[in-house]
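A single protein chain has been omitted; all remaining protein chains appear in their positions.
The chains carry the letters A and B, assigned in the order they are written, with residues numbered from 1 in each.
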Amino acid sequence: MTAGLEIRNLYKSFGGLKVAQDINLDLKSGDRKALIGPNGAGKTTFANLITGILHPDSGSVRLNGVDISGFKESKRVKAGVAKTFQITTLFKSMTVRENIRLPILEREGKSQHWFGRAERFSAIEAEISKILAQFNLLKFEETPVRDLAYGQQRLVELALTLALKPRILILDEPAAGVPSADSHMITDALERLPDDLSVLIIEHDMKLVFKVASKIVVLVNGAILTEGTPEDISQNQQVRDLYLGAQHEH
Amino acid sequence: MEADIIRHKPAKRLGGIFSRRILLDICLISAAIAFFFIFPNNLGFMTRVLVMIIMVLSLDLVLGYAGVATLGHAALFGSGAYAAGIFAVYISANPLLGLVVGALAGAIIAFFSGLILMRATGLTLLMLSIAVAQVLFELVNSERDLTGGSDGLLGIDMDPVLGLYAFDFYGKTGYWYALAVLVVVFILLRVFVASPFGLVARGIHASPERMRAIGTPVYWRLITIYTLAGGIAGIGGAVSAQVTELVSLESLGFNLSAEAMIMLILGGIGRLYGAIFGTVIFMTVHHFAASVDPFNWLFVIGILVLLVVYVVPEGVLGLPEKLRKHLGMAK
Partner (left out) sequence: MSVFFGILVDGVSYGMILFMISVGLTITMGLMRVINLAHGSFALIGGATAHWLTSEMGVGYYAAVPLAVLATMMVAMVLEKVFYRKIYQFTELQQVLATIGITFLCIATVNYLLGSTILPIKIPEVFTESISLGFRSMPVHRLVVIVMGLVVVVALFLLLERTNFGIQLRAAVDNRTMADALGIDTVRIFALSFSLGAGLAAFGGILGAELLPVEAYYPLRYMVLFLVVVAVGGMGSIAGSFLAAIGLGIIDTAARYIVPEYGTIFFFVVMMLVLALRPRGLLGRI
């Protein structure tokens, strides 16, 4: 039994299209891995296979030794796998505070209380304040999320996901759509993630990848091409040809 | 930065809203009591309004809070009405027991139909919800021996409420009874929408994907909400059966579902008070327009509906806010 996430021989195809071919990946406690690859390489599909939005044709996803590949999405979240979306997916009409309150109520098993006000649990309210302070969002706590700048919405999404206290965190292009002037907010927040959390970050922005990740996994046509440290990857001729080179041409 | 411009609202405001709500509640209840004495000849109509408010409140829970658009709420209301009516005719004429039976019937129908409905969205959901109501309509219509079919269920003769207050010919008891049930339902709903589960309902409305991603089994939560709404609509149906001592097929009809939706949107969804104001406005307009010219009241309702959608999509309760914004900008 291994601590962390253990993905073995994962296969998935849509009709004739193989989107995941024999993927093997380990994510140990404290790991910071990045998943890169050209468009259409199957990165988001892979993330969906981990979070349970999709189910694999064969292979296993184990979390701390427990096979979770049969679990539905909501059950995987309870088991400790959380994700952020490529496009922010938040409760836009609600205040920032309510956006954080919901996941904590769910995590604490208090989301099915029919009586008593939602904000009556003082421990939860204190935790919300702590999380908001950590992300510099406290001054917006009563602002509806839809009124925030996009970069800040990104932070709310990160805060909301961390409020679930996940063990595995999948970040699907966390800086996508954020103006470059604000992208330091995201990088700062990523650098301050809890040490024992395992993070898999799917990203196009190489600067961000090199800053945050200690290992890089390269995915091409649904299969892992290679895995290595940022230095290995940046010097790998195959990767340069396939991915980095192609990016320079654009 | 754009977001910095937004002023931080102090938490004190919450208290303000709270006390304003209580003031509004007192006004509404006073109005309901005053109407009893001002319009003693319209008690039947006013009781129907109270019953309808219960039904529309239940719809608000599904549509306004959880964001699930259905067009078959009459299925839940009608089940409650027929269950309570049949219970009164054959088993016990105790009104409060009848309420329980009505609530159970509405909740059971909601639970089982919800198993199908809550998987669907959009047009499919609208159609499925209509179909559930239509199937019940046809079943009730064909089981004439039990339900009276198209003649309606007759022969209901309720016992006095709590053994003290007999239902009278003028509908005085009926009015107080319906008002009492409405107040209890309203308070329950107020508590519920402020609770963690109410927040979950709003969360599902705002983003089902995000709810799943925080570990909420959205489908089952929706079924729970729909079942609760079914219970409340069932109570509305039961009150209707008890105070009018009649259940007609229309209580399962498509028109009732459509009108309930119009009333809710007219008042404004997702705020409970919208159900009250929308129902009162719609039914009053209907009452007067139909009594002036029974054939052309649809003109009035049609124009009213289009005005709401094109001019005040937030509903009548959105008007003050809209005006305030408008004036604020003019300054």
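Quick note on the criterion: a contact is a pair of C-beta atoms (placed from the backbone, for glycine too) under 8 Å apart; a residue touches a chain by one contact, two chains touch by 3 or more.
Since we're looking at a predicted model, the values are computed, not measured.
K.L.:
Taking the complete complex into account, which shown chains does the hidden chain touch?
P.N.:
B
K.L.:
Return the single residue from B:V100, B:V135 or B:A290 that touches the missing chain.
P.N.:
Touches the omitted chain: B:V135.
K.L.:
Touching the missing chain, which residues of chain B?
P.N.:
The missing chain touches chain B at positions 63, 69, 71, 116, 119-124, 126-128, 130-132, 134-135, 138-139, 141-142, 254-255, 258, 261-262, 265, 269, 295-296, 298-299, 301-306, 308-310, 313.
Methods note: only the chains that are shown with their structure count from here on.
K.L.:
For a test of understanding, state which residues of chain A touch chain B in their complex under the given definition.
P.N.:
51, 72-75, 77-78, 82-83, 85, 89-94, 98, 101-103, 105-107, 110-118, 139-140, 142-143, 147-149, 152, 160-161, 164
K.L.:
Could you pull out which chain B residues touch chain A in their complex?
P.N.:
For chain B paired with chain A, touching residues are 1-3, 6, 8-9, 11, 191-192, 194-200, 202-203, 205-207, 209-218, 224.
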